[in-house]
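Heads up, the thing below is written out as structure tokens.
Here the complex is missing a single protein chain, while all its other protein chains stay put.
Per-chain numbering from 1; labels A and B assigned in written order.
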Amino acid sequence: MAEPLLTIEGLRIEATAYPPGEPPRDVVLVEDVSFALEKGKVLGLIGESGAGKSTIGLSSMAYGRGGVRLTGGAIRLNGRDIRLAGSSDLRKLRGREVTYVAQSAAAAFNPALRLMDQVIETSLRHGILSKEAAEKRAISLFRKLGLPNPESIGRRYPHQVSGGQLQRVMTAMALCPKPDLVIFDEPTTALDVTTQIEVLAAIKEAIADTGVAALYITHDLAVVAQVADAIMVLRAGKKVEYGTTQQIIETPREDYTRALVSVRSIDHKEKAEAELVLSVRNVTARYRGTNFDVLKNINVDLPAGQTLAVVGESGSGKSTLARVITGLLPASRGEINFAGRVLSPELRARSKDDLRELQMIYQMADTAMNPRQTVGTIIGRPLEFYFGLKGEARRKRVQELLDQIEMGSGYIDRYPAELSGGQKQRVCIARALAAKPKLIICDEVTSALDPLVADGILKLLLELQAQEHVAYLFITHDLATVRAIADRIAVMYRGEVVRYGTKTDVLSPPFDDYTDLLLSSVPEMKLGWLEKVIETRSMEAAGN
Amino acid sequence: MRGIPISALIGLVFTTAYFLAAILADLLAPYGMAEVVGGVWEPSSAEHWLGTDGIGRDLLSRMIYGGRTTILVATAATLLSFTLGSVLGFLAAVRGGWVDQLLSRLVDLMMSIPSLISALVVLSVMPVTLPVLILVMGILDATRVFRLSRAVAVDIAVMDYVEAARLRGERQGWIIAREILPNALSPLVAEMGLRFIFMVLFISTLSFLGLGVQPPLADWGGIVKENKDGIVYGIPAALIPAVAIATLAISVNLVADWVLNRTTSLKGGRGG
Partner (left out) sequence: MNPILKLLVQRIALGLVLLFAASVLIFVGTTILPGDVAQNILGQGATPQALENLRAQLGLNDPAYVRYFNWLGGVLQGDLGTALTNGQDIATSMGGRLWNTLFLAFWAAVVSVPLAILLGLIAVRYRDRWPDKVISTITLATVSVPEFLLGYIAIFLLSVTFPIAPSLAMINDSMSLGAKLQAISLPVLVLVLTVLGHMMRMTRAAILNVMQSAYIETAELKGLRPFTVIARHALPNAIAPVVNVVMLNMAYLVVGVVVVEVVFVYPGMGQYLVDHVAKRDVPVVQACGLVFAAVYISMNILADVISILTNPRLRHPK
């Protein structure tokens, strides 16, 4: 049997860390990673942030980002070890044998050059194709990737094209010079879920058509299951499990892999009807100085002690709804009933009890806590402000809250910078809880977290709901999260609620067009899911 | 003192030394400020370590007293520009609306004329006294402090923790004092160092042009002016202030750099 296209053996990657106030030291980013990739096959590299997956991906073109060094092992590409190759050899293989698709195409394109010039640049500079041939190939790739106006889109500049389209142009750019291997580094992560599925399908088809091999890097196992032949699960720079896609998804051997596969499979039964804590009636809102409504006639209800999930893609108005309920953006029309009384639209006109009973948790825990205050001060301030707790009594209550969020006694005097991402979000939860609220608005609180950490936060929120009988207005773009936590769901699209009801009702057919599109676009942890969706959609399109 | 890099330590030592010399000028200076004690431009000797100036005054004493004037004026002007600039800057950032518009446009206007030119224009009609100099320099420089503190405060004011405090129902004063100020302090302190250096250069330049500190009061810029005629005869008396100004400026720079680096490493970051 011929040698595989790419063989990595015992790869070790190091970098120099510069911790503040300490001397620089070397840290190992990747240790003892080995795999082989045959021509035309796709290997998925999956792991949480810091798992070293991008670093490994770039190592297959012997590239180290920002002072990263490939210090050990072998990287055999097309029969030769490239780990220690000289810079002119590397230049010849980069772009000719291996190409790269970055996560953020918007940043990866040169803003000053037309798309076509950038797409064919590699082919021209390496002398792979003539200008005419390269442009012809680029146009056919544009068409294959489903880009609108394939003949003329190349004449546009990067900022004139949408994010999803740019990601496809970048894929065309990677495929144009006919490489042996393409590295896809989280190519769909920055996209909305309905766009993601289109780009994913386009990439998959392009890989199949051109017969190129690929390394597909992502943190989303359900996504990689759709495109990869084999998967390597990574954690903290080390291999956890390596097997065929089918084996990893259906019979994972390691606990960590099992946890990743079963992520968001929290079984949450919706609760029975109850007295309403929040009732939003005919709310319309617009930002000052604009002339269109960002929220149009919103009507939703939330029973006490339950969870209303507000789902939508970016620009749907779901976060604006949170701002209106909190009073940061006064509604121009409509009424908000909260805990049996009408809330003033203006934040400043609300009573202290209104403020106390309605708390908020943010997406970015990093910016939601004052970096100059300790955990004790952060959680203690609402205790002092609302309940007048001081000194020892306050400290005792803070500790109780820390216990409730499953953080020990060692944290009360720490600063946010000393906490992990999950711990930060827990502290924010404790701060909200400290006010003894009736409703907590959770704005994408798990979106910035790794899947397992996010799972922990969701479980904690459910436990706290059972203990404290607090209601959640849970804003998210992630339907798996919705399934895990919601009692009721509101689907938002372009400032309107297009579907609203109990979880069972909203997630059962018949669907409206948008909810159908949204629900069917969420990647499922199943082999062949993508083909099935695409097939169904094209059948429907043909039927219409 | 652990954790202070050597460069910052050097800067700290020199800066402290200069300020101490300014405060203790009367004790340190071997001769009086305006006392004629020798011949014209005597070279350095045991009695006159730095020699004498163009009319026979001891240069070391002139430098020490001159340092006192220069540092005093620069410090006072820095404090004025800082208080004025940061108070108005924070106000503009937190209040927004027309207050912000008015102050920001006024600052844009003041900054559309180079500050040396503005100072010269104003000093052409004002009496040149120390309080006037401090006032003019402080107000002109407050524009830069205003821009910085406004920018810093605007960045902080959009943070979720400030919004959280607002949603909690905290008063505006509390938010400024407890949420914004502690986070704005370090970049402002670092900037304070840079403004101080600028003030030292500014007052020296004005004195050199004859429009700053007036004789017989000594200051570093004035010493250059008084002794510049010696240069062409190869007498380097006029260059002595260069050493003093440069070392002071570099020391303060080193301290400011350190303060700024310490802040940026504290910001955000995942940590442990």
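Assume a residue touches a chain if its C-beta (ideal position, glycine included) is under 8 Å from a C-beta of that chain, and two chains touch if they have at least 3 such contacts.
Given the structure is predicted, the values throughout are model-derived calculations rather than measurements.
Undergrad: Check each of B:Gly97, B:Gly173 or B:Gly234 against the chain that is not shown and name the one that touches it.
TA: Here the residue in touch with the unshown chain is B:Gly234.
Undergrad: Which of B:Leu28, B:Leu79, B:Val122 or B:Leu260 sits in contact with the chain that's absent?
TA: B:Val122
Undergrad: Hey, which chain B residues sit against the chain that's not shown?
TA: 108-110, 112-114, 116-118, 120-127, 197, 201, 204-205, 208-211, 221, 224, 228, 231-234, 236, 238-239, 241-242, 245-246, 249-250, 253
Undergrad: Considering the whole complex rather than only what is displayed, give the residues of chain A touching the chain that is not shown.
TA: Contacting residues on chain A, toward the hidden partner: 61, 63, 65, 90-96, 99-100, 102, 104, 107-113, 121-122, 125-126, 156-157, 159-160.
Simple rule for what comes next: only the chains that are shown with their structure count from here on.
Undergrad: Rounded to a whole Å, what is the gap between the Cα centroids of chain A and chain B?
TA: Centre separation, chain A to chain B: 48 Å.
Undergrad: Write out the stretch or stretches of chain A touching chain B in their complex.
TA: 20-21, 326-328, 347, 350, 352, 355-356, 358-360, 362, 364, 366-372, 381-382, 385, 417-421, 431, 435
Undergrad: For chain B, which residues are in contact with chain A within the complex?
TA: 3, 159-161, 163-164, 166-170, 178-179, 182-183, 262, 265-272
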